[in-house]
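My questions all concern the structure below.
With one protein chain held back, the other chains of the complex are shown just where they sit.
Each chain gets a letter, A and B, in the order it is written, and its residues are counted from 1.
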Amino acid sequence: MHTRRRVFAFLVTASVIAALGAAAAPGGRETTATTPKRGGQITIARIEDSQSFDKTTVFQNESIWITEQINESLYAAKNDGKTLKPWLATSYTKSADGKTYTFKLRPGVKFSNGKAMTSADVKFSIDDARKQSKGWGYLDVAIKSIDAPNPSTVVFHLKYSWAPFLADIALFANGIVPNKFAGQSRAQFYKHPIGTGPFMWDKRTVGHSVTLKRNPFYWQKGKPYLDRVTWTFVSDENTRELQLRGGQIQVDEFPPFNSIRKLKQAAGIKMTLFSSTRTDYLLLNEKYAPLKDVHVRRAISQAIDRKSIVKSVLFGYGSPANSFLPPQVPFYDKNTPGLQFNMAQAKAEMKKSKFPGGFKVQLLVGAGAQVENTIGQILQQQLKQLGITVEFKQQDTSTEFQTIQEGKYQMGFSYWTMDIADPDELVTFAVDPKGGASSFFTFYSNPTVTKLSHQAQRETNTAKRAALYSRIQRLAAADANMVYLYYSPFRWAYTDKLHGFYVQPLGNYHLEDVWLS
Amino acid sequence: MGAAAETFAEAVVIEHRRGFRRRWYRTPSFVAGVSILGSIVLLAVLAPVASWHDPIQQDLSQILQSPSWDHPLGTDELGRDVWARLLFGARTDLRVAFLAVLFPFVIGTTIGLLAGYFGGWMDTVANWFVSVVVAFPFYVLIIALVFALGSGTRNIYIAITIVGWVSYMRIVRGEVLVAKRRDYVLAARAGGLSDTRIIGRHLLPNVITQAIVFAMSDIVLDILAIVTLGYLGLGVQPPTPDWGKMIADGQTYLTTQWELSTIPGIAVVITALGLSLLADGLADLLRPE
Partner (left out) sequence: MSLTGYVARRLLQLVPIAFGVTILVFFLIHLVPGDPARTMLGNHATPQNVALLHRQWGLDEPLPVQYWRFLARIARGDLGSSLNYSVPAGRLVLERLPPTLWLIGLATILAVLISVPLAALAATKRDRAADHVVRAVPLVGLGFPQFWVGIMLLLVFGLHLGRAFPVGGYGSGFVGHLHSMFLPALTVALGITPILVRSLRASLLEVLESDYVTTARSKGLPERRVLVRHALRNAVISTVSVLGVNIGFLVGGTLVVEQVFALPGIGQLMINSIFQRDFPVVQAVTLVFAVMVVLVYLLTDVVHALLDPRVRFD
């Protein structure tokens, strides 16, 4: 979701970031004995159109996932998401003080215009990316300077030793473009970017579709298999599904939960749930007096039957959340109990609060957002038992998050997907009132928790760090800083003639491995 | 709403105005219309008795059930009884549709009366407004207005009023232009009656028929407009049941549980049928002379 990503990008400090990617369940990985076939084209129908192809400034997933087919980085996340592998570089060495990184570039890599990639291109690309203060440039703040001593070597000088450096270099924003944008202006270049990726620019109908074609100079021999890939924007989920079943498209992005079972049974269709880093929350704004009362928050959290929500809204394709961290993130504590459904305890908590008789509260809901509306109605019913009257406040989905961000709401929905697999990104965002996001815009503040989060940032011993994050998760859950609702997978439906399609926990995919039979 | 419904109402009135011989089903159409609408209103009023479930009571263990004795029309995505929601929805929709038509009706009729009766600059200005509004496709203008004003019931009323009064104005103005040359108006004028009195006592009762007939088709199309706004994500979605919300919510399930949005669709259709029959009958019964 670009709105969220954008804000995170501005607010999250890139302090302690370990490694890109996250744990991925093995399910859904392709294992085919047959040899890949070359040729053919596919169409991917999406829920949104792409906004921009400037990878250094764009925060919308629907744009990022396309730029990743054009521009590649020096390193890339492995499919398991836990580790990184060399990509446009073949190796690197790190100085003893951890402040100098030297990369050896992969020989034989060419841009789609036929020119060979050299260290000058790399220096130019990353220098340009880190200048973009409104974009992802904040992730490169540790870089002091970049040298290109010879065409196949790049040296990064850092201001200080910085653990997540490699993960940062692997980010799409640090993808490689030709030196000086191959003679074009910046704006001109990003209208149809050039890169070393498996696919190159073909054509675009703004607001409707984007088509990329095979990059004939691609460095991985024999790849990509597909001649062409088209991304279309089809807003109606029924139409997307019918198009897939009718053979008009090959991939349906995010079919609704209720159609998953049917799609799994449909002949010729593969319905895959890829594990994700997505966690959904109900935000309780502490600026609203009743929600400042910890007993009220605990009562609300315990009055919500997450199992029922997962069963009826997600049709079972998800699991109740017990922590504000998702299971795919390191240091997630699966033993944190969280405040689970227990109506008797909820009522007892309510009695202990300053509002034993209940109160009225507004719930911000995105107009036309089916899942939010359904869950909202469930909350309405379940909180009624505590004497809490929930009123809907409908708002355009595009302004909904802005309202939350400005703290002009009482209760609202939000979710998080990780960009980088270290808990600090999310912990700082969610429990540090001074972290820039006022504790996920809830204005929650527990000095003990905040202090622990700062300690965890500096702790290098993994076991000790894990213990700190466990305590944070427990304390925050007991305070009901937010209501943790559920974890849900990425949902993709595609024709069974499609092979090698794999979505990583951060949501991206490598199309050079995909082929049609 | 817009020229389309106007055409429709005009056709209905023309059929009757031309003084075709009275056929046996003419007045019966009124009877049928009243019966259909009457039943709907009755069911809406008796909703708490005619259904044995609470329309907003959820049962998450009973979601998306097929029809059964307990749930004659099955249950929706939150395990609520569809039959109960349909009946309680009628309450909401009849009220919303009535209000959505009321404002354009009153405003359009008033302006039409004044413009038609006084003519001159008033007529010119009113007509200019009309031709400007009519230049926009109905949905385009409604959607643009709802977008600018923000979604919500009140703003939908405002948007429908801004667009909808035009039809009433044109219909009433046309009628006034004809009526004001009639003997009774000329006589009243010669007799020195005040303009207010002529308009109120003599013109209004004679020109209102067409507007009423038109209002019947207008209601149907307004319900559809509200439903369509819901589909586009610009509608109102109150927690209370209404047919538009039911259709829009069920839309997600069209390829799995198509009946969820079809059942309220049929309710709209039956209401439409009732209103059309009523319009037919009214045109007949209220025929001047």
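Brief remarks follow.
Throughout what follows, contacts are C-beta pairs under 8 Å (C-beta built on N, C-alpha and C of every residue); 3 or more make two chains touch, one makes a residue touch a chain.
Predicted, not measured: the structure shown is a model, and the values here were computed from it.
With respect to the full assembly, the chain omitted from this view is in touch with A, B. Only one residue from A:Phe233, A:Tyr288 or A:Tyr502 touches the chain missing from this view: A:Phe233. Only one of A:Arg245, A:Arg278 or A:Arg465 touches the absent chain when the whole complex is considered: A:Arg245.
Interface note for the absent chain: among B:Leu46, B:Leu102 or B:Ala144, the touching residue is B:Ala144.
Contact between chain A and the absent chain runs through residues 3, 6-7, 45, 49, 51-52, 134, 205-209, 232-236, 238-240, 242-243, 245-248, 396-399, 401-402.
Of the residues in chain B, those that touch the hidden partner chain are 2-8, 10-12, 14-15, 18, 20, 23, 128-129, 131-141, 143-145, 147-150, 220-221, 224, 227-228, 231-234, 247, 251, 254-255, 258, 261-262, 265-266, 268-273, 276.
Keep this in mind: only the chains that are shown with their structure count from here on.
Rounded to a whole number, the gap between the C-alpha centres of chain A and chain B is 46 angstrom.
Remark: chain A residues 237-238, 241-242, 256, 258-259, 262, 305, 308-309, 311-313, 365, 367-370, 373-374, 377-378, 380-381, 392, 394, 396-397 touch chain B in the complex. On the chain B side of its complex with chain A, the touching residues are 56-58, 60-61, 63-64, 77-79, 150-152, 230, 232-239, 248-249, 251-256.
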